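Here the complex is missing a single protein chain, while all its other protein chains stay put.
Take a look at chain A:
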Amino acid sequence: MADAAAQAPTRGPLVARDRLWHPPAYAPGYKTSVTRAPSRALIAAPSTLSEETGPVFGRDMLGEMDNNLILNFTGQPAIGERIIMHGRVQDDQGRPVPGVLLEIWQANAGGRYRHKKDGYAAPLDPNFGGGGRTVTDDGGRYEFLTIRPGAYPWPNGPNDWRPMHIHVSVFGSGFGQRLITQMYFEGDPLIARCPIVNTIKDRSAIEQLVAPLDMAAAIPMDCLAYRFDITLRGRRQTFFENRPEGL
């Protein structure tokens, strides 16, 4: 049980996002962004209650198999490389963020998604749905059991392939912290070639999305493990208290 005082605060103004760290809206190497990027500047202002509050999801809403993608579709095991994906959700000062919803989705071991718009030649796995969810514990920790997704081709450049990746959606304690990202796997040579990865300009920001192999968390004779920590937008400390907290 983590010390509650050391957990991320749930009230107060949000720290402004570093928009040079995140990918820009317009990144022509990723062709779809060309017509889906706003051309006008964002309107910036300090956060309000509308961004500082957000929905809460209890662990009691979770089903027993929600974070086990190997078994949660039919109850029979999916085919592929068995892995644990685990880590911690933290704020900008490294304090754990407990009680937040994490949702993931991914292709199967052959790179095929269970989605009616995916027409890739690799077959579906009848026992793999590809979705999972969990809620972080008091220490901000989470884990999924899944199979490592395959790379797959996509119509961008004439021969573009996505690296192996797992999509990750995370909530914070405020709607303004809402984030969707993708986790990549250490050592994948497709990472450096991917136009979606390369929408991010800063190499160290890209490295933040590459999960290292975590042998200490692997289960011998059962599954490997990868570690993916997630850092949410922080909350600003109020140095001068000239107004009620949170307002």
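Throughout what follows, a contact is a pair of C-beta atoms (placed from the backbone, for glycine too) under 8 Å apart; a residue touches a chain by one contact, two chains touch by 3 or more; residues count from 1.
Convention: contacts and distances are computed from a predicted model.
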Given that one chain of this complex has been left out, which of "Cytochrome bd-I ubiquinol oxidase subunit 1 apoprotein", "Protocatechuate 3,4-dioxygenase subunit alpha", "Energy-coupling factor transporter transmembrane protein EcfT" or "Na+/H+ antiporter subunit A" is its protein name according to UniProt? "Protocatechuate 3,4-dioxygenase subunit alpha"
Which chain A residues would touch the chain omitted from the figure, given the whole complex? 10-11, 13-14, 16-19, 21-25, 27, 30, 32-40, 42-57, 63, 66, 72-74, 90-94, 101, 103-106, 113-118, 129-133, 167, 169, 173-176, 178-182, 196-197, 199-200, 205-206, 208-209, 230-234, 243-247
